[in-house]
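A single protein chain has been removed from this complex, and every other one stays in its place.
Chain naming follows the written order as A and B, and within any one chain the residues start at number 1.
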Amino acid sequence: MAKLHHRTPERIAAALVLAVAYTVLLGPILFVIVSSFDYGQRAYVVFPPERFTLESYWRIPDRYWDALWNSLRIAGLCTLASCLIGIPAAIGIVRSNIPGKAAILAVFRAPMQIPAVVSGVAFLQLYYALGAATGWYAVGSFTGMVIAHVFAATPYVVGTLVGVLQRFDQTVEEAALVLGASRLGTLWQVTLPMLKPGIFAGALYAFMISFSEVPMSVFLAGSHQVTFPVEVFHSMQFDFEPTILAISTIVTVLSLVVVWAVQRVVGLDKFVKTGAAD
Amino acid sequence: MKARWDIVLLPPLALSVLLLLASQIIFLKGSLHRDLGMGQFDPAVGLHNFIEIFTDSYFVQSLGLSIGVSAMATVLTLLIAFPVAYVIARTDGRLSIVLLSAVVVSSFITIVIKVLGLMMIFSSNGPVNGALMALGLIERPITIIGTLPGVVLGLMYYTLGFAILLFYSVIVTVPRSLEEAAQVHGASRWQVFRQVVLPLCLPGVAAGGLMIFNVSMGGFSSTALIGAGKVLTLPVVIQRTVLLETNYGLGAALAVLLLTVVIVINGCSVALLARARRGMLV
């Protein structure tokens, strides 16, 4: 097959787009990492940093570590549950010929546009009403937080997969033709591999939503469990602490390690690339 | 064959409807009652809160502002995310993995911290203003805090990483051979992108675009922090109505308004797109 070839202006355009996007995405994070090495007993951030020390890292309070561990568990469970709900939902919507598909999709997507403060108060009210009726209070509990996060994260799994399946459905013939595959073979050799990146993106975002959600979680955090971004938010509201930058840097490094580990063990490319489309 | 998919759809649908109704209904039904303060309601059902909303241009203005900034954020995110996703999808080997990893990693830091980073980057003696002034492009330092462009940028932060991953997963389903075939027939890369890739990805782009728009319509954290109290979108107004005014009835009515408008906009977009491409579901 002929290799796709690039022309110089196209290369420049591509490089420019990448440069803008990655500056926007990584700029604030680079700032956080660089500033984390400048520690002072003070309530503000200085950029560029005036010195280099690891002191912020030694001083990270235990509450950040506790919250981080709690957030990882919540986000992990939330991702699992969101995928269990979202994957069959997406396949079901696109493949079935049930009437009112657009309305059904709107139901799945609704949590996205409900302002988080409304969801926070609404879940609080629901949990108290549930508590009054059953004697079991989800307020401030781990379970209560996970349920609310699943509510917020599932639309991302559904949305991503519907996007992928939509594209896929229209070109199923083309793709099968290109590959010279049979109808049945298409399902196993084309559909599932093609869904993989979508599932990966959806799951990743479900994790991320749970891991970075603040405005809803502030209502649902309890005395025994606070999520990491809520802990950071509370600190920022009262007084800035340089240790926030240090723990945020650690989170960035941890996420890099996880990505690297996935790449080494499973192969990230296996996750995100589809063997079928080439 | 088709009935099987209905069965697959029903359990998650039932669960989602239950979760949606159970969580929202207690709060939203407050919109039909006169608020007596501190979360207490007059038991009589009425449209008092909705009348208040529609007789006061302020709320409609706020809704208009929300739609405006969300639309701008959606367009901006689409313009950046789709080309980036395309370039990653058509880049081979290690580099594409590195580029994707960077997107993933960038999403792990909470927006509260990112805003702090943005404040420093756009500080009057920060790198952006330094560079722009050195190039002679601006005479006075620019700021994003308390400005509309800043709020749009903040909303874009919320969705850009997600949009890149979403479009990436859509684009990789387009067989490369189609593009190669087009190129063999003399099409330039740009023509291939515009005439082959884009049309094939249109359903995914539309689905993604609507998602970005929906998320932006509900966006609060970055708007509140970057908007610096000057850009009062509907979520910000709702937050104030509920938390500061403790007017749960009016807050619920505003939430109903926001939800309805977003659903209507979604429905219209779906209808428009369906006309453009028959049988498509977004």
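Rule of thumb we're sticking to: a contact is a pair of C-beta atoms (placed from the backbone, for glycine too) under 8 Å apart; a residue touches a chain by one contact, two chains touch by 3 or more.
Rule of thumb we're sticking to: contacts and distances are computed from a predicted model.
Peer 1: What does the UniProt entry say the missing chain is called, choosing from "Extracellular solute-binding protein", "Cation acetate symporter", "Rod shape-determining protein MreD" or "Glutathione S-transferase family protein"?
Peer 2: The record for the missing subunit names the protein "Extracellular solute-binding protein".
Peer 1: Please provide the labels of all shown chains that the missing chain touches.
Peer 2: When the full complex is considered, the omitted chain touches A, B.
Peer 1: Touching the absent chain in the whole complex: find that residue among B:Val172, B:Leu232, B:Leu259 or B:Leu273.
Peer 2: Per the contact definition at the top, the residue touching the missing chain is B:Leu232.
Peer 1: Which residue from B:Gly46, B:Gly130 or B:Gly146 sits in contact with the chain not drawn here?
Peer 2: With B:Gly46, B:Gly130 or B:Gly146 as choices, the missing chain is touched by B:Gly146.
Peer 1: Looking beyond the chains shown, say which of B:Thr110, B:Thr159 or B:Asn247 touches the absent one.
Peer 2: Answer from the full complex: B:Asn247 touches the omitted chain.
Peer 1: For the chain that's not shown, point to the residue among B:Ala224, B:Ala252 or B:Val270 touching it.
Peer 2: Considering the complete complex, B:Ala224 is the one touching the chain left out.
Peer 1: Counting contacts across the full complex, list the positions on chain B that touch the omitted chain.
Peer 2: 37-40, 58, 61-62, 115-116, 119-120, 123-126, 143, 145-146, 224-225, 228-230, 232, 237, 239-248
Peer 1: Could you list which residues of chain A touch the chain missing from the display?
Peer 2: Touching the missing chain: residues 40, 42-47, 61, 63, 121, 124-125, 128, 131-132, 139-140, 218-219, 221-224, 226, 230-231, 233-241.
The rule we apply is simple: only the chains that are shown with their structure count from here on.
Peer 1: Once you find the CA centre of chain A and the CA centre of chain B, what distance in Å lies between them?
Peer 2: 14
Peer 1: In the complex formed with chain A, which residues of chain B make contact?
Peer 2: For chain B paired with chain A, touching residues are 2-3, 5-6, 8-13, 15-17, 19-20, 22-24, 26-28, 80-81, 83-84, 87, 90, 96-97, 99-118, 120-121, 123, 126, 153, 156-157, 160-162, 164-166, 168-170, 172-180, 183-184, 188-190, 200-201, 203-204, 207-208, 210-211, 214-215, 217-218, 220-221, 234-235, 238-239, 242-243, 248, 251-252, 255, 258-259, 262-263, 266-267, 270, 280-282.
Peer 1: Please name which positions on chain A make contact with chain B in the complex.
Peer 2: Its residues touching chain B are 1-7, 10, 14, 17-18, 20-22, 24-29, 31-32, 35, 45, 47, 85-86, 88-89, 91-98, 101-102, 104-119, 121-123, 125-126, 129, 147-148, 150-151, 154-156, 159-160, 162-164, 166-168, 170-171, 174-175, 178, 194, 197-198, 200-201, 204-205, 208, 211-212, 214-215, 228-229, 232-233, 236, 244-245, 248, 251-252, 254-256, 259-260, 263, 268-269, 272-274, 276-278.
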